[in-house]
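Note that this complex is displayed minus one protein chain, with the remaining chains in position.
Our next item is chain A:
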Amino acid sequence: MGMRETYTESLIRLAEKDERICLLDADLRVGHGTKPFYDRFPDRAINCGVAEANMLGIAAGLAAGGKIPFAETFGCFAARRAFDQFFISGNYAGLNVKLLGSDPGVTAAFNGGTHMPFEDLALMRAIPGLTIVSPCDPYSLGELMEPLAYSDGCVYLRMPRKAEQQIYMGNEKIELGRGKVLKEGSDITIAATGFVMVPEALKAAELLDKDGISAAVIDFHTIKPLDTDLIEEWAGKTTMIVTMENHQKSGGFGGAVAEHLSSTKPVPVFRIGIEDRFGQVGTEAFLKQDYGLTAEQSAPLIRDFFYKLK
């Protein structure tokens, strides 16, 4: 089962128990695979047409009426088009609006530069009190859906729609706000977030192991609030922190880690992410390569940085 199927099934499961759960689309019901929710709860599903700003305003009104609305659109529109509506009518108003921004970064692939959000985390991170999650596989997404529904305030959920992959075995405890150590290591710590970069981090750790560098890998499915205890713990255990994200370096996950450590436990932080560039069309494989996000490109850079420190 892929991400969007998990998303919709989780919502249906939640909605069966709680009549406050409702869903909104902006003419991307087909793309997000949410039709089963419409079939099961026709009175609680609203297609707002191609009008993301209005969708977020309606979602805020539903939340003001006591509902728990989940609204979805592509990440580019969620973050850029409807930012003020999400900011003011949702977050500033203290309401419970849950917003899915899909196809982040290179996963927008053939939709290209207009649809490729490399900056959504930077925008969203600046919203006070917002919960931001970026799960790396369907299992962890499924585990996070209920805590997200009942977390206080707004949520930004960043994930691709179509892809399938398995990082977790399916019996792990996934807690909102708590990172998950996927691999132990003693030299460096790779903190990764999201569907694209957690697998690259695991691959990079394997490559580094071959060079005699022991790398731990942690999945930060929750970007905000950042699991600062875990970051500080591993900043103490290893020589440096590496961050990996499918987002521009400016204002992203690596920035959040660096900002925190700079004033609590200053250690070298090496960030893998997109350099000050716009998106473009291409396969996901081409894009990962072009923006320097692959394990094969990252591992030598991490290794060289690590050796310079020694």
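Please note the rule applied: a residue touches a chain if its C-beta (ideal position, glycine included) is under 8 Å from a C-beta of that chain, and two chains touch if they have at least 3 such contacts; residues count from 1.
Just so we're on the same page, contacts and distances are computed from a predicted model.
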Hidden subunit of the complex - UniProt protein name among "ABC-type multidrug transport system fused ATPase/permease subunit", "Chaperone protein HscA homolog", "Cytochrome c biogenesis protein CcsB" or "Transketolase": "Transketolase"
Chain not shown: contacting residue from A:4, A:44, A:158 or A:303: A:44
Which residue of A:2, A:31 or A:61 touches the chain not shown here: A:61
Touch criterion as defined above, residue of A:88, A:285 or A:309 at the omitted chain: A:88
Residue ranges of chain A at the interface with the undisplayed chain: 19, 22, 43-44, 46, 48-49, 51, 53-54, 56-67, 69, 84-85, 88-89, 92-94
